[in-house]
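Only a single protein chain was left out; the remaining protein chains are all shown in position.
Let's look at subunit A:
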């Protein structure tokens, strides 16, 4: 099976399928879905969708999937109504509605409870009323399913056809030409602060509650007793009310079910939708984490985000400390202890709401460097290491340059992401000072703190030296001086500076000018690469739209039970092609005029280029294997995949 080989050239069959998809002259909804062959993705590929694949249909499954299908369709409708219908568009609606259908119907009595709770999607006015509705519907969703689906469509259509939402506020139609109408729609509230589009006659009568409820993205962190710990938006009064509801829902689902008195396994609330809003819940006693999204994200995507948030929280407090403070004091206010660390949670949630490629793909990005340069950097780090050093990292502009680690302790991508998030999404360490901070790397050890020496020795370049010894500051400070000296001797600074200054490569540089942007994840390395956002996506708004598109592609390709390996979509002003194999996944975006052939050719060029450049783009085994002077217990770190 050609498709199962991690081949880097688009197999002929793939291209054929794509071409075939272009053939039908009339819009036929199902044809442009370029499914190559029956291709079962291996379970590890689908790690994010961790729902048990119970074939047992639940009591509610029929009504659920019905409503979800409708929701899925409704997502496609706005585009179809505003622009001329295209085959590709409708093709896209198919996998998505399938996906949500599966999500909603994967209800098993044992471990998952999926509730369809309903609030009409645009009726932000009646929030306090709608919140209890959630609770009621969650308990008996089967009575609500199908009708609410229709309601959703109705209100969505109403919203699109008239240029007013139900609350009667006029909109600035800023995003008419955007290709992600359903994501960045005509609302005044956006997912991140520095990109606010206001209504014409702003803010009068638009109170805080409305603003709070209209957010596209929300994260809650609360204690198991319902006490607020962190919220992305909203003031204390609003938060505590909603956190109380969440807490009630969570504990409600853990009660033994009356319908199955013999089944003593407690249910856990994991995911539910209300209209177009999705809620993912993680219960990790003594904490409850909730991600709320109106951006059409899947459960798997939201869960990845919750994991990142959880890891970030643990990095500040350790699991042991959290468990300890709540022991016997279920009403403990963790915010007291968290003081100062919310800044990291806040910057992380902002980044995730905006759309972080690293978190979407669950991967790390490396700075592209020549092998010889990276070797010299590794050597410099190794030469400067001291007995207390556990991990040594060089990071530049949000990308990994080099890392050394002891033989028996690999560095896990989530732990690395915590460090990235602290260093680069947030100004705390960008002051030229030397920092010495306790940090917990939960995947390394969630019970205790490590100590990190952090210094930005260039404006965007940081050296991070991590030790288990809290008194190692002066030792590591000396190591830093040695390492920087080695960098100078080995002439490592200039290449790093140049790489940072030039930014990422452009698609035009690699012979694929038709592709405006792409994401490529190397699965074995757990790393990704992408070109510069410029020139096609110069501002935060267009970048956010791009990320929303990637999120959709990612969702479609990662839907459980999907047979989808190559996916072509066309919406509004963009066309996109996604391709997943055993060894990589790639998502390419091009302008609407681009033909499928050129798009596929571009993708072909990119994968071939990445194959050639692999050792420069990713930190893999090959980059450091030549080193012979490593001591017994430390060697230059190679693949992140080792932990998996």
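Methods note: contacts are C-beta pairs under 8 Å (C-beta built on N, C-alpha and C of every residue); 3 or more make two chains touch, one makes a residue touch a chain; residues count from 1.
One rule holds in what follows: contacts and distances are computed from a predicted model.
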### Query
Which one, "Ras family-domain-containing protein", "AP complex subunit beta", "KLLA0C03894p" or "NAD(P)-binding protein", is the UniProt name for the chain you do not see?
"Ras family-domain-containing protein"
### Query
In the full complex, which of A:240, A:445 or A:469 touches the chain missing from this view?
A:469
### Task
Touching the absent chain in the whole complex: find that residue among A:235, A:343, A:371 or A:491.
A:343
### Task
Can you work out which residue in A:324, A:368, A:435 or A:458 touches the chain that's missing from view?
A:435
### Query
So that we can see where the missing chain sits, which residues of subunit A does it touch?
316-317, 336-341, 343, 426-429, 431-438, 469-475, 477-478
